[in-house]
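Removed from the display is one protein chain of the complex; every other protein chain stays in position.
== chain A ==
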Amino acid sequence: MSVDTILSFEEAMEKYDPVLGFEVHVELNTKTKMFSSAPNVFGDEPNSNVNEVCLGLPGVLPVVNKKAVESSILIGLALNCKIAEHCTFARKQYFYPDTPKNFQTSQYEDPICYDGWIDIELEDGTVFRVEIERAHMEEDAGKLTHMGGATGRIQGADFSLVDYNRSGVPLVEIVTKPIEGAGSRAPELAKAYVAAIREIVKNLGVSDAKMERGNVRCDANVSLRPYGQEKFGTRTETKNVNSLRAVENAVKFEIQRHAAVLDSGVLITQETRHWHEDTKSTTSGRPKSDADDYRYFPEPDLVPIVTSAAWVEELRATLPEPPAERRKRLQADWGYSDLEFRDVVNAGLMDQIEETVAAGATAAAARKWWMGEIARRAKLADVDPAELGVTPAVVVEIEKLIAAGSINDKLARKVLDGVLEGEGTPAEVVAKRGLAVVSDDGALQTAIDEALAAQPDVADKIRGGKVQAVGAIVGGVMKVTRGQADAARVRELILKTLGVEG
């Protein structure tokens, strides 16, 4: 495999103006498939979620999943699209074993959603408006595993095994208009765009939106033109770039590769490219013409979809608050800095903190526990903090126990351990493990007297007015009580014993 020459990104940017375009496929999380009542479930035994329709057997009749149509309309509305009053399905013909019918049922001339837009905010606050050309309904293909030859790679494969569980899973393909003017922000914009689509479909509840499972898949189109030229350069389409980081890297690589090709006086070949995560580069796929001849024609087995204004408005009324607006509102409500808030978002803990605050904790306390002890334990357990098993109610109860003086921060961490080990609610863990702070002044006084007797010089210092020296005595008392004393109360009692004003 020849290694492509590339230009540095900076040099490429000095010479050329990039134009981007994205096709993002979103798998819907309906219970059944787009055109059959077979289950739409990820990860099951191969070919166990199929029926005659998914296998494309002769004589079968597809029937449209109403929920999938509604999910598609919701995506369109969230992307500020117009919803077609009348649209049809079409057959896209191609021969490949991932599609047993030899055609994919899709939409062609009249997508259900069209002419939308979405504002993408980059990390520094710059906003780019991305225009949406269309969002149409179609079905996913089966999954091929290439056997023999190089592991899993199609090159040198002897044969392929096909699992049709994914065949017929509802897809919405979101296509942008050409994105101009991104300049050197192009790779960053690419990543932010796909992240925004993923967030929107997750927020709508219409997709599980897990890129690692292929719920959201991106094909990235890149072309370059000299600055000042209106006409677009020849584009390449990098397929199946399936993580946010990969989207950013693939766009950056293609810009650098195109620039080197153009600099050498050669024309870009219009083709698909394959992204390789291991080498962080793309390789040539197959040549592609603008008019790939899929011989689309109206699907004779499916009748048109007609959307009434009442139906669309009914769906519009169910739209949740857009993710970008929700983030702005929550950050303002909680008073977190940009950095603190970004960390919360990246940790996937926005929902948990929102619920914790709603249940009565302060925003500061919610962040302290979720981003601190809980995130730390999650990292050790190698799970997402939200999936560790701590609920917002647990955090709120721990905070209440601290506020009431029943436990201190150090004991609270042990309470958390107990909760995670299934010992019950925080209050139950406190009772079972005997974690309550020593609040009996008599017992504390004995410990204080002993600590003062053990360090007479420190006691003298305090008597002499060096109040800050009290820390050493507090430490001694905490050690004797194995941390189960209220440090503030201990300090009070020490000063009282020595007759010093705190």
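The criterion applied here is as follows: a contact is a pair of C-beta atoms (placed from the backbone, for glycine too) under 8 Å apart; a residue touches a chain by one contact, two chains touch by 3 or more; residues count from 1.
Operating definition for what follows: contacts and distances are computed from a predicted model.
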{"item": "Per UniProt record, name of the chain withheld from view [\"Putative zinc-finger domain-containing protein\", \"ABC transporter ATP-binding protein\", \"Aspartyl/glutamyl-tRNA(Asn/Gln) amidotransferase subunit C\" or \"Cytochrome c oxidase subunit 2\"]", "value": "\"Aspartyl/glutamyl-tRNA(Asn/Gln) amidotransferase subunit C\""}
{"item": "Listed residues A:N51, A:T234, A:T425 or A:T481, member touching the removed chain", "value": "A:N51"}
{"item": "Positions on chain A contacted by the hidden chain, ascending", "value": "30-32, 36-39, 45-52, 55, 57, 63-69, 86, 88, 93-99, 141, 144-149, 154-155, 157-164, 285-286, 293, 295, 298, 300, 302-306"}
